[in-house]
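First comes the structure, then the notes that go with it.
Here the complex is missing a single protein chain, while all its other protein chains stay put.
This part shows chain A:
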Amino acid sequence: MLSPVLCSDLAALEPEYTEADVISTVEFNQTGEFLATGDKGGRVVIFQREPQGEYNVYSTFQSHEPEFDYLKSLEIEEKINKIRWLPPHNPAHFLLTTNDKTVKLWKVSERDKRAEGYNLRDEEGRLKDLSTITTLQVPVLRPMDLLVEASPRRVFANAHAYHINSISVNSDCETYLSADDLRINLWHLNITDRSFNIVDLKPENMEDLSEVITVAEFHPHHCHLLAFSSSTGTTRLCDMRARALCDQHAKLFEEAVDPSRRSFFSEIVSSVSDVKFSHSGRYLLTRDYLTVKVWDLNMENKPLETYQVHDYLRTKLCSLYESDCIFDKFECAWNGTDSVIMTGAYNNYFRMFDRASLRDVTLEASREVCKRRAVLQPRRVCVGKKRKETDVSVDSLDFRKKILHTAWHPKENIIAIAASNNLYIFQDRMAPNGHHNTPEIQSAPPK
């Protein structure tokens, strides 16, 4: 089914990777030709897909630096929380990156010409003898090796008192939202000194605080719709046409919890860690700790489909709580046709669910598979006794190896999986246009 296209280990030279190398977000652009990753060190790496299908590093730049807020005595980490690509404007590429406090707009552009010819100096920079200058020389442009440069275009700062968890570009292509734990702000892409607060959950008294915003996203086609979800397991849909302030939602998606199954962990595991609109705009995909759910925008009271990601952990919540793993924020993704769902799990496993056939599969992103360029084999986690040699017992799962960030190519069956400092890109061997992409084409890239 899936075979690796690229396994990029960003710190392969060092035996032990550093914390700064851990990938914190993965995002394809609108065409899928580019893939951007952000890491805890504030770096952004952009990969470009070559005609043969493999993804190679296109540009790397430092997006955010560690900072210190002197007024609040607070350190601001450089970790990239989210990356979002803007719809294409011109030959250059634009992307928004954010850490906890500041959103930046970056332009990544190519340059293949260089100006030559000075009047007063020669090309090495030595001053010419003035008496030899008898005519004026206008510089001329000559071709040069392709240079990709990233330049910061805008810095949207000072609008968030809490940590930014999401950014999302509106389909009107001129505004975007940024959401922190309690508020959602609306920005114009050309205006950095002003943003409008559209959702504010901050209670007058912070002791009354009962929920925080975990993620927010704009509808892919309707510029007035946005969804945001909260730590209480609800997802709200807001209509910006109705009011300037969207504190009152248009729809609330929430599944009633069976009171008999309530426990200390119920609320923690129901906290929504990711929300994605389907490409069609009809459905919402939400991920909580144990499940992914598909919601129809027209049905608020229960999800259309619920898929168990790792139900075998239900009995282990206590130890997961102790190790803080229960607070891990897993992302989820749709494939290009909204027929398959993907989300991450522990032990470097990730899960895929086919919505039509209801078949699901557990796959592993590992460097061994990459080295062999073999086809990924399904894995099975068993609760009791092993039935097959390849089965893995729940107790032997490595909870430090987790796949939080995943992305699906907007059109093709290519997926990007971030596992700590490794980025894996897998591709369906049978490309959608019918011709085979043999894994042998790939020169093993870990570099």
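Rule of thumb we're sticking to: a residue touches a chain if its C-beta (ideal position, glycine included) is under 8 Å from a C-beta of that chain, and two chains touch if they have at least 3 such contacts; residues count from 1.
The rule we apply is simple: contacts and distances are computed from a predicted model.
Chemist: Per UniProt, what's the omitted chain called: "Aspartate aminotransferase", "Protein YIPF", "AP complex subunit sigma" or "Protein phosphatase 2, regulatory subunit A, beta b"?
Modeler: So, among "Aspartate aminotransferase", "Protein YIPF", "AP complex subunit sigma" or "Protein phosphatase 2, regulatory subunit A, beta b", the name matching the hidden chain's UniProt entry is "Protein phosphatase 2, regulatory subunit A, beta b".
Chemist: Among A:136, A:206, A:256 or A:356, which one is in touch with the chain left out?
Modeler: Spelled out, the listed residue whose C-beta touches the missing chain is A:136.
Chemist: Which of A:194, A:241, A:262 or A:359 touches the chain that is not shown?
Modeler: Answer from the full complex: A:241 touches the omitted chain.
Chemist: In the whole complex, what residues of chain A lie against the chain that is missing from view?
Modeler: 87-92, 94, 107, 109, 111, 113, 115, 118-121, 130-131, 133-141, 153, 171-174, 190, 221-224, 240-244
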